[in-house]
Structure formats: C-alpha cells, structure tokens
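Missing here: one protein chain of the complex. Every other protein chain is in place.
What follows is chain A.
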C-alpha cells in the first residue's frame, strides 16, 4: 500500500516534529512494515516564473527555439538593464506557452529526479540559458500534456514562489507491506487509525459521514446471491460537467498512491477507495439498461473486461449485470461498454460488499488482480457502503458540478462481528510481558476501535466491523502486544525435558555421509527435477519403471515436468558440468530423496480443521503420498589415484563403484549380496545388483558407453546408487561382537580351475562357509590363458584356518582343506 505522507499527516494531524523516518519506524512496529520511502529527492532552487518575453528563433537544424526572459522573483532575478527587465534569460524548445504565463523554472543547482541530473547554466543556440522552463514530465507530475511546458493557473502563484512546496513535488510516499490479515490497512482510513494509535493521537474517522437524501430508490438492484454479495448500495448523481478537470491535489495523491489520473469521475471513485478502502464503481447511467443484477455467471457466458480481455466465465464467477448482460466481474473489474466517457453527465454509483472467497477465487481463476479485488479479497468494511457512496457523490457535486439525486438503494446488511471472550490475563501470559495488565490490555484494544467489557476475570471484546482478523483470543493478544510493543518481550530460555538425541536413522545417515566423503567423494546437491530427455540419456527402456515420474502441475520447465526417480539424473549432469569446466578426475556423491508414483495414483484427502483427523484418516493420507526413499548415489570419472612422481596412477573402475556400496554396507553392519545384472544406465556386463535379504536395494558398475557419451563424460566412468532407507532400516541395533582367537593360524592356498562363467564371489562364499575352522577366504589371483583349458579359468584363494580354543592339528587342517575342496566341487571346480 502506497501512502502519500502529506495525506496521512493531514488525516491524523501528525506534528511536524515527527519525521517521515520516525513515522515509518512506528508503523513498522505496528505491523505495517515499511518497504521503501519514495520521493523527497528533488532539491531546489525550483521557483515559479512569469514569462516576460519569448522570441522565436529559427535554427539551422529546422527547429525553432524560444529565447525567453523570465521573471523568477527579486531574489533570483538578474537586475534590469537598458534593454531588458529584471529576470533571467532561458532557452526553451517548447511552444505551448507565451508571455504572461506562469511557469516553473529550475534554476542552476536544481536536481530533478525525473531527469537524474543537476541543472546548470549552459551555452546553447548562441545564448547562455540560465535555467530551464520545466515540462510536466520533467517535474514528475501526472496528467496534462506530459511533454508540454507546465503552465500554472493565472494568479495561483507569484514569481519567485517555491514551486516544490506549491506543487508538492517533494512529497514522500510510504510503501507499506500490508499483511493479508490487515485488509483495513489498504486505506488511508486504516493506516491513519493505526498511526494515531502509534502516536497516541485522537483519531477523526474520515468515514464519519452523514448519509443524506435517503428517501426513495437510488437505482434498482436485484441481488440473486446474497451470500456472495451481502451488501449492495446504489445512488445517482446527475448533471456532472464532463469537462471539469480533476483537482490538482487529488490527481497528485492518486499518482503518489500508484494510480493514474484518468477523468474527474473515475479519479473521485479511486480517491474514495484509497481514502476509505471501499472499492466503488461509477456507471454511465445512459449506458445501463434496466436494473442492476448480481448473480453467478451462466455456462458459456463471456465478458470483455476493461483490460480488453475477452473472458469465458465460470459458473462460480459473480457478475454485475443489466438487462443486456454482464457489466462487470463483481469486485474485480468492470466492462468497457458501460464505462463513463468524456460525455458522461449522469452516473450510477455502486458500492458493495462481496464475499472474500468469491472474489479471491474468481481473481485466481482469471489470473486478474486489481486494486478492487485486492481489497475485497482481504476484507472491506461491510458497514461502509452507503457512506462511501455518499462520499463519492459529494465529491462529484463539489468538483464536478453534479447534483445528488434523492434516494438510495441499500440491499442487505451485515451483522456486527461476534465478540471474542478471553481470560483477562491471556495477553500477559501469551506475550510473556509482565507489564501487560488489565489496564494496558483494555487501552490497547479500545485504541483498535474494539468495544471492551470486563466481566470478572474475562474480557469480552467486540471488534469493529472491518477487523476480520479478530476472531480468537490469541488474535486479541496480538493487538495488545502490537500496541505495547514487540520490543517489550523478554528473553527466557525454556527448559526442555531431556531429549533422546538423534534417532538411530539420523545418526546412521550422518555415518553414511562421512563414509561417502571418506571414500573420496565430493558431495553435491542438485534439483530433483527431470524429464524424458534425462531418462533417454540414461538409456532407460520405454517400459522402465523409473520413467514413471511424479509429475507437477506447474513445473519450471517443460523439459523437466516432474520429480526425478533416480539421483543419477542430477549427478551425471553435475559430472558433465565439472568435465566441461576442465576437471578430468571427478568423484561426486549426492544423498537425497527420489520419488515414485503409486500405481493407483491416489488423491490425498483434505480433512476439516476443527478436530484432529483419526489415525485411520491419517493413514489414508500417508498412503496417498508417493514413495520417496532416501538414496545415495555416486559417480567416479577419470583417475581414482592420481598419476604423478610416484607412479602412473590408477583409473576408477567398476570395482571402485561396487566398493562404495560395500563400504556403506560395512559402516551400517549390513550384509549385501552382489549379483551380476544387465541394467541401464550401466554397461550390461559390468553391473552389480545389491540385494538385502533377497530384495534389490541398489546397483553399481561401469556406465554404459552410450550414457557416458550422452553426458559428455570420459570413457569407463562408473556410478552407483543405493536405497539408504532400506540399508539403514536393516542396520542392526548393535554391530557384530568382536570374535577372534589367539591360537595359531594355518594358511592354505587353494587354486581351482572352474568354468569361465562361475562367479568368483559365489565360490568364495562357498569356501567361507565350508567349515567352522575357516576364518577368512580371500581371492588373490584370477587366471585365464595357456595354463588352463579354453573356456576355463583359475581362481586362487588364501584360506586362513583357526580354532577358537586350541592349536589345529595336522589332521584337522587336512580335513578342513578337504571340506573346502568339496564345497568347491559344487561349482565343478577342480583343484589345480
């Protein structure tokens, strides 16, 4: 809300000693937060001048300039000479003025914000121009011929008068941020009341208006929907002189408040909206046919609003109509064909109170906001309509020469706001401010125009008609605290009962985060949005379930219409960015949620808010949400160990990618089973699936060459992704108990020849479980070549045998070894 400061000062009678900054600071403390102080940058000498002579001088460039002598008052005039009267010589290129006219002269040293520089004397067209005769635009003033010189009304000022004060050129405007619960503050009336309260001044309500000439009908009205339109008032003013201009002070205030000056009638309508907060409309009476109706739109009905948009109406839209059809979208915008024009002499003034939601929904539906809609959405004083119409009518009489036609139509009435009853000490208890006693509470509330009754230890507070925000006891507390001052709240640290610390899952997530960093991975964060293009780059088959995204109604880009189903979309994109920026060796990780649609695409219920939903209802709500597990993903490109003086380094391989998953499993004390699978975006022969109790919880391996190419990544890059929720969920409460024997170890090396298709991991697992004496098994060599038959390979293992309670005998060792060989036999493994 833009509040012209002089208007506010006049309304409240604010002492001059209060600066604009002080005013703004107090209003901010009253929940009317200052965004910005506008204006006040112009500096003089800017004075009124009388043109003494203006000599046209044609120039070579085809222009004609006026060489003027201007009387700018004794203080600023150069003395008279033999040829010239006292005054200053000024060159002016405009021609809409002549000798005798009063103009505004910016003398050297003047700073005009509209121009952005300081005026100085300068040589031009063979003269020294000792100042500038100002145009309307250069002064930053509204209306008139913007490029022409501003000619003041004869006799309205004297040469040498300060034009800044005369024209209000340095008026400041407060741009206030009005919170949505304070609809009343979208008016000078509302801001004025809070200002008076903030400075402890008596407040004279500009809405204290006597409604006159009430006998008879104003203009017939039929309200079909009284719920959407509880109050509708009309009255008529006739005989307006359409040639009358808007008073300069009114136009100035409108412009300062961010509106345009259009015509006297429209300006008065807007002025009253700014002053009282009541949007109102003036129809050209000659263009209305039949009574005004207020009803919902019919299917297929259309309306061209003032902004020249032809709109298809929704049956929920509330319309103002006449016999011919809609003349306005109620509370938002009128139609062009009934607007007043420069011949309008008789008008019908409409002032209504519309239901807040009806206006808000229609404005949202049509993506159309307006000064009126903004006020109706936030709540207009429902007791104001007749008085606002009276104010419009009186101003039309005063400035437009019209007359008020007897009679007023008032349809409907709104009941007073219900009283709020609260414990008298609630404001003190909730604010935590010891100084808030009964007296302070009552005074603060009365300052807010509430009626307050003390009944025992309770306060009965009846809010004024415009305070839609005062419904509950706590709402009342805020009003008290606002007056007492938020800066009065002391600082008291509450003592929480002992908490349980981080949950196990929270702790384990941190552990995983540190493990990933410990594996040399650099954590990144990416936006979780993705689309078909991403999934194509990953090479996901058409029927891959990872293509089934949670889609958004309003995504930021059409390329990313929904949420991602795998962290690899963001991670590989980030990897590409790094490679593009010249980093050859990149190891990235991200922990974050991915989103998976549910098959039945359910809708989340919307419950009431007057009670807690039942557990069953909450379960329904949760079941509707998509599955959104926390994942960890990683990618490694280029060298895992850097080349340098110590050696050639080592490239990251599929084994490194798998090792990350193993490391995460290790830090969580869970067992992952590894199986070979072929799955995008991985190399079909170099991808591991990780299983937890038979369920796949992730994958890792070398990325498919085509995926690497699509992302612009170097060959042989690797990646992996696991479901952390699943891993963490499987983590045991306690890690394994340390269990080791101090008896001597027996080391056996066993080399087997197996079919090339046998998985080393499977054979190793079989050896490890071949007997109770097997302490560990480790693969130390894989060989395929001349020494073994074609289609075969040799796998060599270190097997360590140890007993818990004695030194192994030779017989035991032989037996254990034999058991291992036998276990291997299941894989058709023959001892080499």
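As a working rule, contacts are C-beta pairs under 8 Å (C-beta built on N, C-alpha and C of every residue); 3 or more make two chains touch, one makes a residue touch a chain; residues count from 1.
As a working rule, contacts and distances are computed from a predicted model.
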Original post:
Which protein name, taken from UniProt, belongs to the chain you can't see among "Septum site-determining protein MinD", "Phenylalanine--tRNA ligase alpha subunit", "3-isopropylmalate dehydratase large subunit" or "ABC transporter permease"?
Top reply: "Phenylalanine--tRNA ligase alpha subunit"
Original post:
Looking at the whole complex, which of A:299, A:415, A:493 or A:790 touches the chain that is not displayed?
Top reply: A:493
Original post:
Which residue from A:361, A:403, A:759 or A:832 sits in contact with the chain not drawn here?
Top reply: A:361
**OP:** Specify the residue from the set A:642, A:778 or A:826 that touches the hidden chain.
**Re:** A:642
Subject >> Contact with the hidden chain (one of A:472, A:671, A:781 or A:828) >> reply: A:472
Subject >> From A:583, A:778, A:806 or A:826, residue that would touch the chain that is not displayed >> reply: A:583
Original post:
Out of A:24, A:107, A:521 or A:680, which touches the unshown chain?
Top reply: A:521
**OP:** In the full complex, which bits of chain A touch the chain not displayed? Write them out.
**Re:** 28-31, 33, 179-182, 356-357, 360-361, 364, 377-378, 429-433, 472-475, 477-478, 481-482, 486-487, 489-503, 506, 510, 513-514, 516-529, 550-556, 562-563, 570-571, 573-575, 577-578, 581, 583, 585-589, 591-593, 595, 601-613, 618, 621, 624-626, 628, 640-642, 644-646, 649
